[in-house]
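Questions regarding the structure given below will be posed in turn.
Only a single protein chain was left out; the remaining protein chains are all shown in position.
Chain IDs A, B and C follow the sequence of writing; residue 1 opens each chain.
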Amino acid sequence: MVAVTIWNEFRHEQEDEDAAAVYPDGIHEALAGVLEDDHEVRTATLDEPEHGLTEDVLESTDVLFWWGHIAHDEVDDEIVDRVQERVLEGMGLIVLHSGHFSKVFKRLMGTTCNLQWREDGGQERLWVVDPGHPIADGLEESIELPTTEMYGEPFDVPEPDRLVFTSWFEGGEVFRSGCCYRRGNGRIFYFRPGHETYPIYEDEEIQRVLRNAVDWASPTAGSPRTFGERE
Amino acid sequence: MVAVTIWNEFRHEQEDEDAAAVYPDGIHEALAGVLEDDHEVRTATLDEPEHGLTEDVLESTDVLFWWGHIAHDEVDDEIVDRVQERVLEGMGLIVLHSGHFSKVFKRLMGTTCNLQWREDGGQERLWVVDPGHPIADGLEESIELPTTEMYGEPFDVPEPDRLVFTSWFEGGEVFRSGCCYRRGNGRIFYFRPGHETYPIYEDEEIQRVLRNAVDWASPTAGSPRTFGERE
Amino acid sequence: MVAVTIWNEFRHEQEDEDAAAVYPDGIHEALAGVLEDDHEVRTATLDEPEHGLTEDVLESTDVLFWWGHIAHDEVDDEIVDRVQERVLEGMGLIVLHSGHFSKVFKRLMGTTCNLQWREDGGQERLWVVDPGHPIADGLEESIELPTTEMYGEPFDVPEPDRLVFTSWFEGGEVFRSGCCYRRGNGRIFYFRPGHETYPIYEDEEIQRVLRNAVDWASPTAGSPRTFGERE
Partner (left out) sequence: MVAVTIWNEFRHEQEDEDAAAVYPDGIHEALAGVLEDDHEVRTATLDEPEHGLTEDVLESTDVLFWWGHIAHDEVDDEIVDRVQERVLEGMGLIVLHSGHFSKVFKRLMGTTCNLQWREDGGQERLWVVDPGHPIADGLEESIELPTTEMYGEPFDVPEPDRLVFTSWFEGGEVFRSGCCYRRGNGRIFYFRPGHETYPIYEDEEIQRVLRNAVDWASPTAGSPRTFGERE
């Protein structure tokens, strides 16, 4: 069984009534609920020692989820190093929504990961632009979300290896909302949907994407990454 | 000076009053007008001998434009071979709008190049998703077109080398509307805007894209393409 | 169980003593032997009706292998159309060695697929340049083949989506010898090793690559490829 660790900043839900109303146990528990039937799921949060990401935890994680928003700067650089190293060794990484601005994602992308945004509660439609991608397995041609925060282009990331979703927003914007990367042996998926007060992760199609993404991001055996001096 | 040849099917404008009203001399002449100040421009049309694309014409062409819609099947396979060969040698190719279904484009892509469409005269906004690309030089963050035909995903083309534009449509769709490819030594740019009865090519920002695309698609010297048996 | 069809031109082995000595039942049977324990394997050859690739056969094939060399031109264009269509729908395609010049591969690539070559029986070493790729699962850092035909750059194909292997040749050349592409919903892997008189497919590491490639190229469910007019 694939070992999934869900990391959540877990601040909104403890500080903000609206967020607590939607995610009373935290976004990490909501995500765990989506995945726990078919995966071995653990959670970790910012305020735990080592943010819950000890070497043992990371060593035994196949796929790591990352959700953060208002406290990116509080993530210790040493833990960022550790996550980066594990991704390059093969651990999958799924970065959600406002995690675009996390130290971990910026470190792995090498860019600002900046974008445009507007918190207007408008409609979003995620179009599958790569119907052959395993992350799109079993979806319809698009996913509709009635109430979302808008993210708009330009999105300052490297050109994705594969672009799976592009979002249409009621207010007139578009966004590359499902982006696949490989870095070292690790697979990275950035997936835009999510918010601390809109119940995006209760949507069944979004849940299907999250499960597909775990399958896609799981490590494969690969061949040796042997570096250094050769005889 | 870059030598541009503009190929147009030139049927709508001779058969259909609405098209003739917008492009009385044909779409090729309208495009020629956009480019002729800074380039050496020729035109060629379907009903000329060899569709106007003799070996001499192609040999002396740096960048070829392609506009076709209702008569793709009438293009001779031998001419398609000839265009493909010249692109692989280094000639640039700019495929416009309904040219997505031309034999030439399908030959070079290897896919169906199919898509969704709706002729509703709705609004389109082309977002620059790659602000560092030379085809975006001098543009604003997006281009607005008040009245267009909709093209929607999925667009069955290989993942572009660089995606420059993504379109938002009033009716709820998105489309990868500016796609860059290299095939052999040739640069290929697919650019969605255009229509036989909407005066898209009169838009100054669209004209800027067309000029930028010629600069980008022009051949470079390169190094030898030497194939075959080696000693 | 994944349904594999192995297509072989099957001419060398019937016309040439040296080839018959290495592959007495044909290259297709040798490849079938490699895969039949874990897959449902069929074979098809040029001289069968419809080259053995009827609509029924292709419809029930998950992954198609392609080996051809001296009779590429005898492959019927209608069958090429059929194979291309099935790949775009999702069938995997693994093109081996001299299959680089097959109609099927050239059709899907859109380029000449030309290269340099020398039949000198020299040494080849295939380096894994993408150790995280599933096609490299379980390999060492390189594969050594003591006696091969050389293929050298430039190789006139589109830039691969992922480059898995690069070959070093004793005579001084390099070659991108393991190239991954997606076209439509189909996965395509070009793998250089193979020859009609060198027993390349008896090498255990090469066999491991062939099995890995079948796993990688197998279709996934995907989402709808719905094209045409929208309401």
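Here is the rule we use: a contact is a pair of C-beta atoms (placed from the backbone, for glycine too) under 8 Å apart; a residue touches a chain by one contact, two chains touch by 3 or more.
Since we're looking at a predicted model, the values are computed, not measured.
Remark: the absent chain touches shown chains A, B, C in the intact complex. Remark: the omitted chain is touched by one listed residue; of C:33, C:121, C:134 or C:154 this is C:154. Along chain B, the points of touch with the absent chain fall at residues 90, 128, 131-134, 136-141, 161-162, 182, 184-187, 220-226. The missing chain lies against chain A, touching residues 84, 88, 107-112, 114-118, 150, 152, 154, 156, 158-159, 161, 171, 173, 181-184, 225-231.
Residues 125, 127-131, 141, 152-155, 159, 162-163, 166-169, 172-174, 176 of chain C touch the missing chain (whole complex, contact as defined above).
Going forward, only the chains that are shown with their structure count from here on.
For the touching copies chain A and chain B, the fraction of interface residue numbers used by both exceeds half; the interface is of the same-residue type.
Between the two copies, chain B and chain C, the Cα superposition rotates by 180°, quoted to the nearest 5. Chain centre most remote from that of chain B: A (centre = mean of CA atoms). Between the Cα centres of chain A and chain B there is a gap of 37 Å.
Chain centres here are Cα means. That of chain B falls 33 Å from that of chain C.
Along chain B, residues 152, 154, 159, 173 each make contact with two or more other chains.
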